[in-house]
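All protein chains of the complex are present and in place, except for one that has been dropped.
Read from first to last, the chains carry the letters A and B; within each, the first residue is number 1.
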Amino acid sequence: MPLAYGRASHGKPIGGGVVSGRGKAFARLFAVQAAWNYERMLGIGMGYAAEPLLAGLEATDSERHAEAAGRSAEFFNCHPYLAGLALGASVAAEYAGESEDRIRRLKTALCGTLGALGDHLFWAGLLPAMMGLALIVAVVWSPWWGVGLFLVGYNGCRVAVAWWGLRTGLDTGMRVGQAIASSWVPRVRRWVGLAAGFLVGVAIPLAGRFLLGGLGRSQILIGVGVAVLGLALAYRFRATFGGVRYGLLAVALVLLWFGVLP
Amino acid sequence: MPILLYRIDDRLIHGQVVIGWGRPLGIEFIVLVDSEVSASEWEQELYRMAVPQAVEVVFADVEQARTSLTDWQADPRRGMLLTGTVDSMAAIRGNGGPTIPKINLGGVHHRPGRRQRLPYVYLTDEEYRALIALKEDGIEITAQDVPTTRAVALSELA
Partner (left out) sequence: MESSVLMGIGLLWVWATIAGLDLVSVPQSMVARPFIVAVVAGAILGDLLAGARIGIVLELFALDALPIGAARYPDYGAATMGAVLVAAGQPPVAGLGVGAATGLVLAALGGWTMPVLRRANARAIRDRLEMLRTGHAATIRSLQYAGLARDGIRSGLLSLIAIGAGLLIRHLPPLEGDAAAALTVAVVGAGLASVLSGALRTAGRSRRCRWLTAGLLTGSLLAVAL
């Protein structure tokens, strides 16, 4: 149902703009990073997703609409799946006639907060948890079941969260912080990380066994040795050491040893 | 345990800070130095939500940071100090302020007048000169967004 805002809680009243276009904005949020760049980060994608939501403002206050549309495409960065919270909240604040300064400050605060929350919930939470589970299922059962489980489980959660985010942002505006704090987010954030730790932990030995299974005992021991050495190096050079670099180093050493590389 | 990371990042508290650095360093409290945020309840509420419950966030303005930094440095817990601008960090140290051993440039983004030095570091010439002055003051300054990337020396940002 479209939301109507009559009077602003702060700033000037704008007189009854109607927020519509949620479905279109929601679809556009899936491409919120399509024009990602170092100067505005998600800015252009946010402006693109804001366009259908701000259309109602154009009819009632075209000057405010132009300002709001300009602001919507300014620098912004957060986790892409939670961008709807910031989009919804800032659009609601525009309809409520909040001051330019308060809207900018809201977006700045949401940048960091939604970035950190999203990284906890998804990049360090749901993603490794579901991938750990998928690898376990693939090794124990079948690769297709692993793929299916991962894609359905991960995207089911992700789409639901994105829709909740846009709706909550639009409904709460400047009060979006309280809305997030009293929602499911703090609870889920605590356990999804623990689940990720556990499932990745289970997946690692199973993956090792699956990959080294056809080899002889001495070769398996060498593989484990390479892993232990890599861990020690990663611990020693934590700041500058990435997994791909260690992999490439190991490959180069083997190729040199066997005379494949000059 | 001293403050383990002094970081300049205009996004203040976000994923790179909380997970990227906070987890491996085992950070237990974050001092956020920003005069506007330190005066605004609703913004503090938002930033507090970005960190896990076990981590305390202390909000301060530059003056409070100058007077309290030695106390935070003596805190038995592991801490991190964050400012949004080069100027705030320089103001904490400036004119006989408390000692800062190292500064991490974590994210200073595009604004008119700033020139790109790294994908995540844009600086005006004045900001760069302020950093050089801090370096001449004996502070080690490097740019590094997350612990898994290379720390870039200030001289490479000229």
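Just so it is clear, a residue touches a chain if its C-beta (ideal position, glycine included) is under 8 Å from a C-beta of that chain, and two chains touch if they have at least 3 such contacts.
No experiment lies behind these values; they were computed from the predicted model shown.
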Missing chain: touched chains present in the view: A, B
Selected residue (touches chain absent from view) among A:134, A:161 or A:180: A:134
Absent-chain interface as seen on chain A, which is shown: 30-31, 33-41, 44-45, 47-48, 51, 65-73, 77, 80-81, 115, 119, 123-124, 127-128, 131-132, 134-136, 138-140, 143-144, 146-147, 150-151, 154-155, 158, 193-212, 214-215, 219-220, 222-231, 233-235, 238, 241-244, 246-251, 253-255, 257-258, 260
Interface residues of chain B (partner: the chain not displayed): 11, 14-16, 19-20, 22-26, 52, 54, 107, 110, 119-120, 145-149
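Here is the rule we go by: only the chains that are shown with their structure count from here on.
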Centre-of-Cα separation between chain B and chain A, whole angstrom: 24
Contact footprint of chain B on chain A as seen in their complex: 38-41, 75, 77-79, 105, 108-113, 115-120, 123-124, 174, 177-178, 180-181, 185-186, 189-190, 238-242
Chain B residues touching chain A - in the complex, by the definition given at the top: 11-19, 24, 36-37, 40, 42-43, 45-47, 49-53, 109-110, 116, 119-120, 144, 147-151
